[in-house]
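Before any comments, here is the structure.
Let's look at chain A:
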Amino acid sequence: MSEQTVALTIKDLRLDVAQTGHDIVDEITLNIERGKVLGLVGESGSGKTTVGLAVLGHARKGVAISAGSITIEGSNVLALDRKRLRQARGRLVSYVPQDPGTALNPALRIGGQVLEVLETHGFGADAAERQARVTEVFEEVKLPSAASFLRRYPHQLSGGQQQRVGLAMAFAARPAVIVLDEPTTGLDVTTQAHVLETIRNLAQQHGVAALYVTHDLAVVATLADEVAVMYAGRIVELAATADVFAKPAHPYTRYLVAAAPEMGSDRQLVGLGGRAPSPGQRPKGCAFAVRCELATDECRAEFPAVTNVNPNGSHEVRCFHAFGVPERTVPRATASITSSGTDDAALALRNVTASYTGVAVVHDVSFDIARGECVALVGESGSGKSTLSRSIGGLHREWQGEISLDGESLARSSRDRPVQQRLAIQYVFQNPYSSLHPRRPIAESIGRPLAIAGVDKREIRREVDRMLERVSLSASYGSHFPDQLSGGERQRVAIARALVSKPKVLICDEVTSALDVLVQAATIELLVDLQNELGLAMLFVTHNLPLVRSIAQRVAVMSDGAIVELGTAEDTLSNPQQDYTQRLLIDTPRIPDFESGQPA
Partner candidate 1 sequence: MTDQRKLWVPPTLGRRQLIVGAGAVGAAGLLAACGGDDDTASVNTTAPSGTTAATEPPGTTAPGAPATTAPGVTETTVPAGGIKSGGTLRVGVVGSTNDLMDAQYIVARADQARLITGWEPISNYDDNFNIAYNNSLAEEIEAVAPDQYVVRLKQGVEFHNGKTVGADDLIYSFNRLIDPELGIAPNLTQFIDANSFTKLDDRTVQIDLLKPSVAFLYGMADYGATIVPVDYARFAGDPATQIGTGAFKLKSFTPGSESVHTRFENYWGESYLDEVQIIDFADQSALVNALSSGDIDVAIDVPYAQAGSIESSGELTLLESQAGNWQTITMRVDMAPFDDVRVRQAMRLISNREEMVQRVLSGHGRVGNDMYGVLDGSYPKDFPQREQDIEAAKALLKDAGQENLEIELFAPDDTAGLPEYATAFAEQAKAAGINVTATVLDGGTYWGDQYTQRVFATSYWSTRPYLNQVGAGSLPTATYPETHWPPAGSNFVELYDQAIAEVDTDKRNELIREMQRQEYEEGGNIISYFQNLIDGHATYVKGAVARPNLINFDHFGRGWKNIWLDL
Partner candidate 2 sequence: MGIFKLIIRRLLLGVATLFVVSIAVFLLTNVLGDPVKRMLGRGALPDVVTARRAELNLDEPIVNRYFTWLKGLLTGEPGVSYTNGTPVWELLSDRVKNSLFLMALSSAISIPLSLFIGGYTALRRDGWADRVMSNQLLVLAAMPEFVVGAFLTVIFATNIWHIVPAVSRIRPGESPWSDLDGMILPVATLVLAVTPHVGRTMRAAMIEVLESDYVEMARLKGLPERSVLWRHAFPNALGPTLQVIALNIAYLAGGVVIVESLFNFRGLGIALRDAIPEANAPVVQFIAMFIATIYVISNLMADLFTIIVTPRLRTRLQ
């Protein structure tokens, strides 16, 4: 890595909570060469976005940059005065926000929002040149460049288009460095794939160094040249992408890789309990030690220094026990339920059509779920999968056709269903906040379905404790309130609440999409166990294709309100019959098999 080719150098960067002085991130050191992409990976709260913003010399309210240097093309961003810093932003280093829906100004036209970057920084010789650059950059990010399009407002664009406008703003003034903060979160896979490709091409073509901040390993694997893994405010592993995925050295990285779902394998996802310590609560030693199987007194006493574990290149890791974690990839014990005969069907859908205010959004859907079977319902946002699952749960009433439970036809609205039926079909939502009463102890929330069914109080108490235990939360959690729990814990509570009434059918609607990968894995692990144990019929609604094989036996692919493909998970994902499914699979980022040397 020669000095001439390095575009961005971060050295010993530290940011603190302004009021307390507790470190948010510390000892951040990395380089990115021109045209290269470095993936900065970590779970929420790890400090990756804080680092990303610091590259632009920006710290959010309450955060202070307290040490280190960030050098871009010879100038230290952190040492610039206000005016020079302002000049550097957008010109020297630019930023692509996480959610373009909120990061684009709703009151301004998109062309203008790109143009103002050029105007501010005096790009080009005159207005005509700047206008030409706007047109050009819109073409570069694969957006229409017609004047009429430039005059649109953000809300008139799709999510993918909005993100491309974000890219256009970032690339417009031809900066040396671009920080991308989870720019594809919330996009459907096809759009995400296109945006990622655009980023890759632009970075290469224009020799831009890109810092790509994300929690999504698959995206990093497909896009980045190098990967830095952050945990609790520190970079714990930094190496070429292939090395990180093929030979993860830090136990945390190894957990991450093991927890990442893979499209091509039905291996069991292995989660990890606990959570990373927040600023102010971090130990003196290795922050991961409390969750690490390998942790020794040494780990707890001292934070390991950076070691290079690749004699032939650069593979930095901060661990006394590098490579020491046992192999985490365990094949999954697949339940061999393949029957879809109506006799066995716990839940049967026949010609279900659902609509919103008269507009049909689900068309003529029929399928069954057998006892002990999990069917994954996959599709992009807007495909109708949520409407369908809500219709089954009786939460959406505007539907026709027949849905039957154990051969008994269900009323349209849950309110019209007998208590037994209501308890037999349970629902877990994406955001457990909405299903847990914020001012009620969780034990009360969990016991509520039983209370409604008129179960005796002491009995409820016992069942609740049992369920808490079952979802790996101790019974003492019962007195906690929802906001005292982490996202993963809340989702466990929601699952406990769903299962306490011993349902026959469990509907999980994007239950893991708000969770970090380790927690997601642990949640999936739990659901698989419970399903096997209780013989549940489960409908697992998700947009995350790689997750499917880790949990479901069969998969129903939904597009535009119709089921376009229905088959076993293995067949469908390895040998899709429909164009739509094929395209979805192609567009879904996946971690390549670095070990066997396949190209990304």
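The candidate set was assembled so that all candidates are chains of the complex that A comes from, given by their letters.
Things to note:
Criterion: a contact is a pair of C-beta atoms (placed from the backbone, for glycine too) under 8 Å apart; a residue touches a chain by one contact, two chains touch by 3 or more; residues count from 1.
This is a predicted model, so every value here is computed, not measured.
Here chain A touches just one chain among 1 or 2 in this complex, the one numbered 2.
On chain A, the positions that touch candidate 2 within their shared complex are 53, 56, 58, 60-61, 86-91, 94-95, 97, 99, 102-109, 116-117, 120-121, 153, 155-156, 169.
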